[in-house]
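Can you keep this structure in mind? I'll have questions shortly.
Heads up, one of the protein chains got dropped from this complex, but the rest are sitting where they should.
Up next is subunit A:
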Amino acid sequence: MKTPRSGGAAALVAALTVGCAALGGGSSADQLAADMVKASFRSEGIAKVERVTGIDETLQACNAADVVGKPLDPAIAKRLEEANLKTVKWPSDGKFLGDWKQGEAIAQSGRGLTWTDAANTVNGGNCYNCHQISKEEISFGTLGPSLYNYGKLRGVADPGSTAARPVVEYTWGKIWNAKAYNACSNMPRSGHMGNLNEQQIRHLMALLLDPQSPVNK
């Protein structure tokens, strides 16, 4: 069928398989997969091909570890976590919490950033896809831990207090860049990758930490 590009990939496969019948993994399969990705995906709308051809070191290391089915080397994991932590942008005005009602709407929304979304679509947080959050919403996913009673369970009575500061900072950092605390976390790096802006993250923070939020009732 078709394009010179996939013909090129087929030729590469043929070249690789000559004298390589026992290929069970390793660098040649890695190279082939990388070439397939380059030849098989195209930019469409706002979804540019660099989203798969230009992934960073963190993802490359985690992907390779998953393929062999072993956890990341602890020293490498630590280095990557430190690098990701450095990318976290703290609230520009020092204010960590916004409006939990707006946070709930952001947590509900799965919109934005696909090739069928317009560039001006307001992105959602996709949070309920993976997490239980408020008790009222029964349609939640289980890919991530339950966040119901998130602040209450962590003893946050006043998010502005000094005592609450470590939890507040960790929560901000986790939403901004989840890989700062677990290099191969399945959670998106919402701030780091530009999925959510600072104000949206403030609203999600309120959903999780504001004592008035239904999450903490």
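We take it that a residue touches a chain if its C-beta (ideal position, glycine included) is under 8 Å from a C-beta of that chain, and two chains touch if they have at least 3 such contacts; residues count from 1.
Criterion: contacts and distances are computed from a predicted model.
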| item | value |
| --- | --- |
| Choices "ABC transporter substrate-binding protein", "HAD family hydrolase", "SoxAX cytochrome complex subunit A" or "Autoinducer 2 import system permease protein LsrD" - which one is the UniProt name of the chain not shown | "SoxAX cytochrome complex subunit A" |
| Touch residues of subunit A, complete complex, unshown partner | 1-3, 6, 9-10, 13-14, 16-17, 20-21, 23-25, 29-30, 32-33, 36-37, 39-44, 47-49, 51-52, 55, 59, 62-63, 66-67, 108-111, 113-116, 124, 126, 128-130, 136-143, 179, 186-189, 193-195 |
